[in-house]
Structures are given as C-alpha cells and as structure tokens.
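This part shows chain A:
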Amino acid sequence: MTDDREKIFASIRRGLRGAEKSAALRSAASPLTSMIQHGFESLFIKFKRELEILGGLAEKVENERDVSAFVTDHTEPASSLFIYDDLANSLKSIVESLSVNRRLRFGSEFAAGYDKREVAAFDAALIGCAACVAETGTVLIQTDMRLPAALAPKLFVIVERSRLIASLDEVFTDRFGNSDASNLFLITGPSRTADIEKQLVKGVHGPKEVIVLFLNQ
Partner candidate 1 sequence: MRVFLFVPCFIDQVFPNVAVSSMKVLKHLGCDVVFPEHQTCCGQPAFNSGYRDEARLMAMHEVNALLTLTHSPVAAAKYDFDFKHDYIVGPSGSCVAMIRNFYPEILADDPRFEDVSKNMAKRTYEFSEFICKVIGADRFSGKLQATVSYHDSCHALRELGVKDGPRKILERIEGLRLIELPYNEVCCGFGGTFAVKYPEISVVMADEKLQNFYQTGADILVSADSSCLMHLEGRARRSGSLKRFAHIAEIMSESIDRKP
Partner candidate 2 sequence: MTTTEPQSRDFKKLYKKEVANLRLRANLKKATIQALDKRNDSFAELDFDLLRNEAKKIKQESVSHLNELLSQFEDNAHKNNCAVFYAESPEKANAYILDVAQRHAVKKIVKSKSMVTEELRLVPFLEKFGIETVETDLGEYIIQLAGETPSHITAPAIHKSRTEIAQLLHDKIGIELNDDPTFLTGEARKALREKFLSAEMGISGANFLIAENGTAVVVENEGNARLSTSAVKVHVIVTGIEKVIPKFSDLRIFMRLLGRSATGQKLTSYVSLIRGPRRQNEKDGPDEVHIVLLDNGRSALVGTEHQEVLHCIRCGACLNVCPVYRSIGGHAYGSVYPGPIGSLVTPLFFGPKNAPDLPFASSLCGNCTEVCPVGIGIHHQLLAMRHEIKAKTKRGVEAFIFRTFRKTMLRPQRYRLFSRLARIFSSTPIVAKAFKGWTHYRELPKLPARSFREIYKSERGKE
C-alpha cells in the first residue's frame, strides 16, 4: 500500500514557505536547574518518600542475606517467584536461600515464543534495574523478557546503591537514549487507575506492589 508521505511533506512545505528561515535546531534541550544532588543518603530519603507516597516501598539492605530475608517476609510460602537472569547470576546466595520454601522460576528456562499463560501465573518477580530516580521514585528497567515484570502482582527491584540518580535530567541522556534494546520502561510506583470517580485503585494490569531494595555492594 503506498503511503501519503510526499503529499503530506508537500503540504507542510507549502505552509512553511516564507517561514523557512526559522531558528536552527538547538543541539540540546536547555537544561533545567537540576535538583540539588547530594550523596546516597539524601537521595534515598527523597526516593523513598516519592515512592511511598504512591504506595510503593523502598528499603536499604546490607547484603544478599537481607534481601532473601526481606523477600521471604514479603511473599507467601510456596508462592512462585520469577527471577530475572542477571539477578540470578549475580546474587547466587539469594537464589539458594529462597529456593528452600518458594517455587523459583528463572529467565533461562524460557525461550522466545514462550507461553504467555505460564508467565502470567507468577506471584512475584525479582528484577535488577538500570537506574533509580530520586526526583520521582522511578525505576528504569530494560529487559530481554518484558512480561514477567509487567504481569506479576508483586515486583521486587534489587539494585546497587550506586545506581540511584538524582533527577529525570539524567535519564533523558544518551546513556539511556542510545541503547540497543527494544524497550526501556520507567516504572513509578504501582500500576493504578482513577477512572472510577477519581478514586485511586492500585494494581490494575501491572504490579500492585513495587518494592525497591538498595543493596550495599
């Protein structure tokens, strides 16, 4: 089917005639006076406040043992947890201790074309992230498997403290703009809606609980 590209371009060109000498394109957006940035502790306080206003949870944890204790505390016995590969590989001891009383599934068990229904049944997903943003309580994720994190009722994000950044100014840069992945998701708190009489309801299609654990490593 041939499209209308040339017709539309011609119409725009007609409109712009006479105004063609409009200001040249800038090389970058004018930066905003960015939020003041100070070390992890104050950024963490800001991140926690923003996320928790939205009904999420943010905690500092010291080591892998704390992570598995936390996840154990916040999931039901025998519930099924999906663990993304990057986490499973880097945090082996978490996997070991959780496997005692939770049903664990791993990214490596699935190949392209997997059955969506199988993934939709997980109670929680554990995922790492590219960055966290203090300004808004946002988590940035980029994955090779989009659905587990999008469907699970509970999402645990486990992240090194060094990945906490101050503001959205740092998100919209080449660092994240030029990656090869097909997707980048910014997740800010639980999935929610206010479509019925503006009353807030959490957990519409995505996670109802978003828990971010900052690991001291």
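Picked so that all candidates are chains of the complex that A comes from, given by their letters.
Heads up, the rule we're going with is that contacts are C-beta pairs under 8 Å (C-beta built on N, C-alpha and C of every residue); 3 or more make two chains touch, one makes a residue touch a chain; residues count from 1.
Note that the structure is a prediction, hence the values are computed from the model and not measured.
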Q | Pick from 1 or 2, the complex member that touches chain A | A | 2
(Q) Under the stated contact criterion, what part of chain A meets candidate 2 in this complex? (A) 1, 3-5, 7-9, 11-19, 22-23, 25-26, 28-32, 50, 54, 107, 110-112, 114, 116-117, 120, 135-136, 138, 143-147, 150-151, 168-169, 171-174, 176-199, 201, 203-207
